[in-house]
Structures are given as C-alpha cells and as structure tokens.
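Complex shown without one protein chain; remaining protein chains in place.
And then chain A:
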Amino acid sequence: MDNKNSLKAQLISDFQTIEGRMNGAAKSAVHQVRQEALKTFETLGFPTIKHEEWKYSNVKNLVNQAFEFNAASDFSAQDVADSSIPNLEGNILYFVNGVYNAALSSIVSPASELQILTFSDAIKQEPALVEKYFNQYTDSQNNAFTALNTAFAHNGIFVHVPANTVVTQPVILRFIADARKVNVASQPRNLIVVGKRSEVQIAEAYRSLGENASFTNAVTEFFVEEEANVHYYKVQNESDKAYHIGTTSVLQAGKSVFTANTVTANGGFVRNNLNIKIDGEYAEANMFGLYIPNKKQHIDNHTAVDHAKPNSESNELYKGILKDNAVGVFNGKIFVREDAQKTNAFQSCKNVLMSENASMNTKPQLEIWADDVKCSHGTTTGQLNEDALFYMQARGISKDSARALLMLAFAQEVIDKMKIPAIKEYLQELIVDKIYQG
C-alpha cells in the first residue's frame, strides 16, 4: 500500500469492491460517469501545495489519515434534539455519516411542490433526469475532490422543483458526522433542479460530534432554470477535528436569481468552492460568506463566477474574523466572456485580524474579455479600529466588550442577508459564542 497517500489507495480499493457488487448497474450511464471520475481522480491524485489552487491549503494531514466511510452510528432522537436548529420548520432531512436517515427526517411539502428523493433512489426512479443533469457542470475534470465525490456518487439528495412552483417550506439538509467512536468520512452528492419561474430555499447544515476526526467531501449541483429564484445556505458548525471539502456548482439560466450564503462558524480545515456560471441574460448571482476561525482552524473559500451572457449581475461579499493562529484564504474569480457585454460584477472581501498570529490570504482574479462591463473588487485585511475602541471605552464599555461589539457589527452585514429566521438566529448565536470565546 502506498503509505504517502493511504487515503487514495483506500478509496481506489473501495471503489473496486463496490463495483464488484453492482452487477448490471455497473453498465448504467451514471456509473459510466463515476468510472470516468475515478480515472480522473487516479490521475490527478490529491493536490499538494504546488497546485496553484491549493497553494495555501495543505491537505497533507487529511490524506494521510484513515477514515471509515459511511460508518454505522447510533445517532439517536436525543442527539437530534441536542443538535437541532431551534424553531426551524420545513423539510428536514438527516444524513448521519453520509447515510440518509428516514426515521429522523420529515418531509412536509406536498409532492406537487417538490420532489425529494435520496440520490440513490433518484438514479432508479428518475434516471432520465439524473442522467440529464448529473455532473453536467462541475469541476470534476480538474478538482480531485470533486472527481472523487463523483466516483462515489450514491448518498445525498435529489430535489426537483417543477416549473411555476413556489416552495413555501425550506429544504434543510442536516449532515451529521458522528465521530464519537472512530474517524468517519462521507461524500454527499446533491442534485437540485429548479424549474422555470420557481422558488426554493435550500440549506446544507453540517455538524460533527465526538473527538475523532471527520472528513466530509461534499458536492452539490444546482440547475436554476429561467426566472427561477434560489436561496442557498451552507452552514458549517463542525469540530476542530473536522475536515470539510465542498464544492457547490451552479448553472443559471436567464433572469434567474441565485443567492448563496456560506457561513463557517466552526471547523478544523475547511475548503468551500462555489462555482457559478451565468448562462443567460438578466440573471443575478449573489455570493455572501462569513467565517470566524480561531485556534488553528483553517478556512478557505474559493469562489468563481463565470459571466457567459450579457446583461447579468453578480454581487459578492465575504467577511472574515480571524483569531488566535487561524488561517483564512479567499480566492475570488470573476470571468466575463467576450459575449457578456453590460455585465456588472462586484466583489468584496473584508477581514479583521484579532491576533498577530492570525493570517489571511486573499486573491481576487479577474479575467475580462468583454469591453462594456462594470467590475469592481476590493479586499481589505486589518485590525479593529482603535479610535472606535477608545470611543466605546470612554463610554464605559470594557475593551473586551467593545471588541466583541465591533466584531459582531462587522459580521452582522452578512448575517442580515439570511432570509430563514431560524437559521439566522441559530447563526447569530453561534457567532456571538465564537466571538466571545477566548
């Protein structure tokens, strides 16, 4: 066995084992895609810091560990209660160590509004839809983690909103990594298709339990058709020993609106990729992010918005508060294709360093081939305003409280983008806790 990349060897052998048990299904179109992806993964291997896209995010510690994939868990109703998001209503679907748990889940939206299937059921029940969309717009060609997820695509959710439908209740995907007994890993794969003029709110909420390491390698694909409106949340509250690599790929048609809120309250090593292609006119993409790493946490957000058609708009705001020895990475790509005249693209990434040992690496990357566009970008990394701190102290507010108030006010701008009240409150509380820690 290849010691240097024990995880890679383990995964390739796992793939063969799974394939051996598949019989006829191994010939399906979906499995062809998986096989292609495995080949890509084998060729690419896990990235090292020599890879431009992984320059600041070293996965060495991750890929040298052993994990139990889709491990059994005795995650109970009590655990659900302990880790639930208060006052949250909607379609709440639990995945424990990657595996869908029907007993803990509840689907409240009528079938006429929303089709929800596990990804593996969707392959059987909606093969045409799955084949049409699965892996049609991802970075599986050049991202080893996406390729790996694609090769193992089985767990996760399939959501289909038919045309002209407003889904009133949000869809909340709770991914629980139960690492109370062993190192666990999971690879959720979600496929979400939102029909013309439809609206839906979808959240992925990650949580981990226990002292062992967990590894989540998630991929979510969105297909947003004409005039559809999607609010997407990625909420991360995992342990300091959690590794999370996730890619969300979005393909937007004309006049659609897609809004992503990515909030990392906690996590050991996090890499979020958000790739949006605007493939229609008069569409709007919003990307908002907030991360508050402390201790030795590492949080990396890579976003890319690809303006392929004219008259569309993208707005991006990421904010970070970095404490202790935390490391943050932000890479924001904006492509404006030759055809995409009259594009408006705005990007901003603002960071506050709360300690001398915290660091932030920011890199905006703009590639603009059209000439009639409005583009702006700016990144800032600094300390809290000393004048503001003194002003507050001079009113009787202690330095620690003043710092916390300023941090909270800084974070609030992103929290206020949230539209689901229960999620907003949940995050607000997590962030207040995190801000007051240490």
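Methods note: a residue touches a chain if its C-beta (ideal position, glycine included) is under 8 Å from a C-beta of that chain, and two chains touch if they have at least 3 such contacts; residues count from 1.
In the analysis below, contacts and distances are computed from a predicted model.
Q: Would you kindly match the missing chain to its UniProt protein name, picking from "Fe-S cluster assembly ATP-binding protein", "Ni/Fe hydrogenase subunit alpha", "Transport permease protein" or "Indolepyruvate oxidoreductase subunit IorA"?
A: Protein name of the absent chain (UniProt record): "Fe-S cluster assembly ATP-binding protein".
Q: Of A:Thr48, A:Gln141, A:Gln393 or A:Gln437, which residue touches the hidden chain?
A: Only one of A:Thr48, A:Gln141, A:Gln393 or A:Gln437 touches the chain omitted from view, namely A:Gln393.
Q: What chain A residues would touch the chain not displayed?
A: The missing chain touches chain A at positions 385-388, 390-399, 401, 405-406, 408-410, 412-413.
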